[in-house]
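Shown here: the complex without one of its protein chains, the others still in place.
Each chain carries a letter (A, B and C) given by its place in the written order, and its residues are counted from 1.
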Amino acid sequence: MLEIAGMACMALGALFFVAGTIGLLRFPDVFCRLHALTKADGMGLALVCLGAAIGAPDGGEALRILLIWIFVALASATGGHLVARHARRAGKLVREVRP
Amino acid sequence: MPEFAPDPMTLAILLPLFGAIAAFLAPRAAPLIGLGAVGAMAAAIAAVGHAVAQAGTVTVPLGGWGAPLGIELRADGLALAMLGLTALIALAVGLGALSAFAGEAPADGQPMPRQRAFFWPLCLLLLTGMNGVYLSADLFNLYVMLEVISLAAVGLAVLGGTVAALRAGLAYMYASLLGALMVLLGVGFVYLQTGRLDFAGLAGAQGSPALSAAFALMLVGLALKAALFPLHFWLPEAHANATAPASALLSALVVKAGLYILLRLAEAGPFPGEAILTLLGVLGTGAVLWGGVQALRAERLKLLVAWSTVAQIGLIFVALARAGTEGLSDSWRAAALLILAHAVAKAGMFLAAGRIKDVIGHDRISELDRSAVRPALAQLAFALAAISLIGLPPSLGFIGKWSLMEGAMGAGNWHWIAVTMAGTLLSVAYFSRALTGFLRFDRVRAPLDEHRGWALADAPPVVLAGLAVGLGLAAGPILAVLDLGRPFGVTP
Amino acid sequence: MTEATIYGLAGLAVFGLGLMGVLGAADRLRRLVALNLCAGGAAMVLVASSWRPPPAAPDPVPHALVITGIVVMVSATAVALALIRRLYSLETDTDA
């Protein structure tokens, strides 16, 4: 039962990653892409980690997965910030979306 | 004493390593540390020699595991000769480097002149790698050793810091890296087929497509490292633009690592077919001719010397190719002699060329005869080295070429004799371009310079060049050393 | 068709692509990246050679070799990059 729940979480997480990737490929400018990437991938990562933690053999392993999640989330948030900051300084304007 | 006694083979590899560490930590004392480490290494090599003389082939299973799980060091006569050669050249080049880098002015306020501070750590790391190659009996270990050598060699090649040296150094780096990676993939194929990495595993293997692929990869990779025509493109610029002591090490030792491994592979493996051997011979012929022609066209002395390396390497491949599928039973000895002869003579020649360039101020061949300053001893050394490289008796080069031609005559391989003769004629032609420049005085405009006395820097090239000629008289003992432990399983 | 075959062939393909890059690329940086591709391909062939059909554990020796190879390659890459940076500085100084 737990195994199925874990698998389901991972599958759902993977779906979020796919959505984020589509956003990365399809969105018009760097800020939109970042938005898709950080938001969707953050959710995807959380779900995959949750699924993996459910499947973990013991508490220690689950704790390590939790730590991994925290730090990857922190790192991707910082990374996203750095990309956005660099893009803004380099003068990349938000492209106007045509109606 | 036996309570604490690492074996001399391990010491021969690790002593230069300790020297390199010490020289890196204490740049000011680097020359002293370096010469001390080379001396200690020579002592360890003498101990290896003692052991080999008594037992023939000596092996050390590092870590006590033994092949195939662990790595073994193995020394026989061929390895011993190469070790001794390396120690000799390192000592001479080291002495030469003392004076070559002594006059270097401190650059932009740095505490130590760059070349002096970095020559010794790199040179000693190079010696670690070279000795490791000679003693290794494990394919993957050879790959790692090749990388040690190539990083140290690139460091030495760009020591001068000029744009030309850096460009040539980068091209050299890429060629060397690609060669090493081909060897690595070859090692992968060997492991795929045999599940082992030691030479003994290779010896017992049946021929198969995977092994052929492995041999092809390693052959091409090593030919690239040994600068066999047409894979020689990186060599002339890299060797000509390095500072003289570095050129001497690169030309005398580094290219020999690839050749030595090829010899060892030929000894261990299921032997490559006649077609491959002939191909090697043809490429060697190409190298002899192309290297000779380019040396004739070279405008600078060091470039001429570098092109002559290409030609001489080609001759060594011709020697390898000569024997046919009967194994290298006989021609390997000619190849080994040529490797030794070329190494001693070329080290002396590059040091001499460096001295000539330092004293005269340039090394343009066409203007050598206009110089009022004549570095007589360096020119003598250059001439003596040229005698050995051309192959005039009684030099070591003569003995090498003679044994090559003797064997070829015995087997009726007249075409290889023709190649050897052509190479000899070409070398006479290109070396005499430099030698006539030394001997002509009629184009000097200024009054001839006073004799400036002997410098210590003249000693290493003269000694090396003298040895290149004189060792021919000791060919018997050298051959006896080479046959210790019967590499290639032949009795003389 | 086992995992070893799939990834081994992929490794060879990567090695071949790297080879093409080294021989064909004009740009220094690109040639270096191509050499790194070659190294990756060779490493992949070695790792594939260590694979054993489960439940058997893989052979650890090629794993150790590949770790060594990775460290060696990053060292070589660093040296080549230092040469590239230095060359660039010298060339822009003299050509400008």
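Definition applied: a residue touches a chain if its C-beta (ideal position, glycine included) is under 8 Å from a C-beta of that chain, and two chains touch if they have at least 3 such contacts.
The working rule: contacts and distances are computed from a predicted model.
J.: Assign the chain not included in the display its UniProt protein name, restricting the answer to "Multisubunit sodium/proton antiporter MrpB subunit", "Autoinducer 2 import system permease protein LsrD", "Amino acid/amide ABC transporter membrane protein 2 (HAAT family)" or "Hydrogenase-4 component E".
T.: Not shown, but named in UniProt as "Multisubunit sodium/proton antiporter MrpB subunit".
J.: Indicate each shown chain that the hidden chain touches within the full complex.
T.: Spelled out, the missing chain touches these shown chains: A, B, C.
J.: Which residues does chain A use to touch the chain missing from this display?
T.: Interface with the chain not displayed, on the chain A side: 71, 74-75, 77-78, 81-82, 85-86, 90.
J.: Of the residues in chain C, which ones touch the absent chain?
T.: 1-10, 12-21, 23-30, 32-34, 36-37, 40-41, 43-45, 47-54, 57-68, 70-79, 81-86, 88-89, 92
J.: Which residue numbers on chain B touch the omitted chain?
T.: Residues 2-7, 10-11, 14, 17-18, 20-21, 24-25, 60-65, 68-71, 107-108, 110, 114, 118, 121-122, 125, 128, 132, 140-141, 144-145, 147-148, 151-152, 154-155, 158-159, 161, 166, 185, 189, 191-196, 208-210, 212-213, 217 of chain B touch the chain that is not shown.
Note that only the chains that are shown with their structure count from here on.
J.: Starting from the mean Cα coordinates of chain A and chain B, work out the distance between those two points in Å.
T.: The separation of the two C-alpha centroids amounts to 56 Å.
J.: Which part of chain C faces chain B closely enough to touch in the complex?
T.: 15, 19, 22, 28, 31-32, 35, 38-39, 41-42, 45-46, 49, 61-62, 65, 68-69, 72, 75-76, 79-80, 83-84, 86-87, 90-91, 94
J.: For the complex, give me every residue of chain B touching chain C.
T.: Touch list, chain B to chain C: 140, 143-144, 147, 150-151, 154-155, 158, 163, 166-167, 169-170, 173-174, 177-178, 181, 184-185, 187-189, 191-192, 197.
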